[in-house]
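So that we are looking at the same thing, I have put the structure below in structure tokens.
For this depiction, one protein chain was excluded, whereas all remaining protein chains were kept in their positions.
To keep things simple, chains are lettered A and B as they appear, and every chain counts its residues starting from 1.
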Amino acid sequence: MKNHDNHISSYSLNLKVLLILLILTTTSVLAIKFHFGAFTVAIALIIASVKAAIVLTYFMHLKFENLLLRLMVGGVFLLFAIVVVITFIDYYFR
Amino acid sequence: MNNSSPTAPLNYLNHKTGLWSWLSSTDHKRIGLLYLYSITIFFCAAAVLGLLMKIEKIAPGQTIMNAQTYNAMFTLHGIIMIFIVVIPGLAAVFGNILLPIMIGAKDVAFPKLNLFSWYVYITGACLGLYSQFAHGHSPDAGWTFYVPYSAEVDSNIVIALTAAFTLGFASILTGLNFIVTIHRMRAPGMTWFRMPLFPWSLYATAWIQLLATPIVGITLLMVIAERTLQIGFFDPTLGGDPVLYQHLFWIYSHPAVYVMILPAMGVVSEIFPTFSQKPIFGYMPIVFSSLAIALVGYFVWGHHMFTSGMSYQARWFFSFLTFLVAIPSAIKVFNWLSTMYGGSVDLKPPLLYAISFIFLFTIGGFTGLTLGSLATNIQTHNTDFVVAHFHYIIFGGMGFGFFAAMHYWYPKIYGRMYSIRWANIAWGILFTGFNVLYFPMFIIGLQGMPRRYFDYDPKFQTGQIISSIGAFILIIGLIGMISNLVYHRHRGAIAPANPWHGVTLEWQIPSPPPHENFDEVPTITHDPYVFDHPYIK
Partner (left out) sequence: MSTTEHSEYIDSDTGKMGMWLFLFTELFLFGGLFIVYAVMRSKYSEDFHQAALELNAFIGATNTVVLLVSSMTVAMSLTAIQKNRPNVAIALIFVTLILAGVFMMNKYFEWGHKFSLHLYPGSDVMKSLPHGEIMFFGLYFMMTGLHALHVIIGGVLLTIVMFKLKSGKINQNHYLLQENGALYWHLVDLIWIFLFPLLYLIT
């Protein structure tokens, strides 16, 4: 019975990842001080997406998993994005 | 000799006996049978509801029930048929029984989760029944629960929504189990493209079950929130949009119809090679068309909403995608027919059902194009044309696919053979009844007969009477078919391991299969549909 990949994320890697996430969080909080107008959502979502990608890659270990799992995760997010876009074909043009 | 008796060879039916051994079994074959028996009971109940509706419609005005009761009838008929019978149906029964065997595995990836799924399913089904008898009116909003009616009407909607949510959860867990099973449990040497087509169809289906169902789950929760908390997402007086409900509902419920049909197509893809004694024509196109249907099926949901007020661009987009998604299905039809060409065709009941599947599914498919085309949709939306269309596709497609599977794998599952003659006669009655029941609905639908209407203009009466007569013929055919299978369960001739000379793995093990399927897990060295191979007994 195959049991677990051999990669062990060190304590320090986990700590470093947290620090980056905290920096990004601070950035997104500070960003709202500036008035980006219609782009506020976009910037907030981009920073959130970067944070999410970091959590997925390091905390959730995707960087060290096999390609299949990474393809599945990517595919799921892509599918969701497409569904949202298609929904807006209705709402944007009404 | 009774296959279940202690003196018969040890198999999954007799190796442990007693009701509790069945209710606590994590054996995929037993769980499949648990699903089979529960689904059959609910199917019969919902069929009776359908018959009662047809009796009501035999004449204008009230015949045997009032309008409120009629609305509750078509709601419950839809809920049972869609959520309890057709969506789980083929995957839960034949997927459970056959998938591990066909890929050379001893069970699914998560056998305990599999049993748990059945209990979740039963809970949901019972909740659905409970919505009928709980204090308050039976739900009458249709299985589609459109707002604002479902958010406002004083009937047991919340219970029904909870039932649907629970059933959805069972569907998700089964899909999850099958995806992991197919990825991780295939026998040595069974590469993806040596896997037979029924497992492939289950794979495509499982992804839809997994990813689409949660969306209707949250949507149903939102309707519960509307009813209990007045949350307002779909209520224009609070700023919401009722069409948003339709979007969210159909984002699941359209892919759901592919959950219904893909396994049926998989079954048929197994039957044609066996009964033509010839490899399937176009294995790869069938594989990729299944995946294509699963994927593109996510992008067509708006074709249920053409008259709802969507933007022109959205209507155009959804119509176009709907026409596209028809193409992979057509590819399969060509491949199935081509499989028979030049083969040694044996018209046994499984093939009879498979061929009639193509006929009925094609009619359903063509009429789907009529509905998918924007201009003609205006005329046909919400008429009996739609009702005829989806019964041809769902009942004629998935239903006949299910009957085909039943007649194909019955000897494997029970180690007994039914009466071929009886099966053929039942098929004839069933097929006739089906068309007499549903075809007139195309015509009166085009003439303007609305769906979900308890009463109608006398000009539709002729069509309605013919249709109602068809319902009786259909029921007789169903009774004939089911009784043949039930009667021979303990009295049929002992079936050999491979009565149809099939070449996939399930035919290489005894009938009924041993508890752990294989004494030795096979190593696969060839494509799935090779006839004249030393492996084949």
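Quick note on the criterion: a residue touches a chain if its C-beta (ideal position, glycine included) is under 8 Å from a C-beta of that chain, and two chains touch if they have at least 3 such contacts.
Because the structure is a prediction, the values reported are computed rather than measured.
Asker: Tell me the shown chains the invisible chain touches, ordered by label.
Answerer: Answer for the hidden chain's contacts among shown chains: A, B.
Asker: Of the residues B:107, B:270, B:384 or B:506, which one touches the chain left out of the display?
Answerer: B:107
Asker: Using the document's definition of touch, tell me which of B:11, B:131, B:162 or B:213 contacts the absent chain.
Answerer: That would be B:213, which touches the missing chain.
Asker: Which residue from B:172, B:190 or B:371 sits in contact with the chain not drawn here?
Answerer: Residue touching the absent chain, from the options given: B:172.
Asker: Extract the touching residues of chain B with respect to the undisplayed chain.
Answerer: Residue positions of chain B that touch the missing chain: 26, 105-107, 109-111, 113, 172, 176-177, 179-180, 183-185, 210-215, 217-219, 221-222, 225, 229-233, 238-241, 244, 247-248, 516, 521.
Asker: So that we can see where the missing chain sits, which residues of chain A does it touch?
Answerer: So the residues of chain A touching the unseen chain are 1-4, 8-11, 14-15, 17-18, 21-22, 25, 28-29, 31-32, 40-41, 44-45, 47-48, 51-52, 55-56, 58-60, 65, 69, 72-73, 76-77, 80, 83-84, 87-88, 91-92.
The definition used in the following text is that only the chains that are shown with their structure count from here on.
Asker: Cα centroid separation between chain A and chain B, in whole Å?
Answerer: Centres of chain A and chain B (C-alpha means) sit 37 Å apart.
Asker: Any idea which chain A residues touch chain B in the complex?
Answerer: 68, 76, 79, 82-83, 86-87, 89-94
Asker: Which residues, counting only chain B, touch chain A once they are in their complex?
Answerer: 183, 211, 243, 247, 251, 298-299, 302, 309-314, 317
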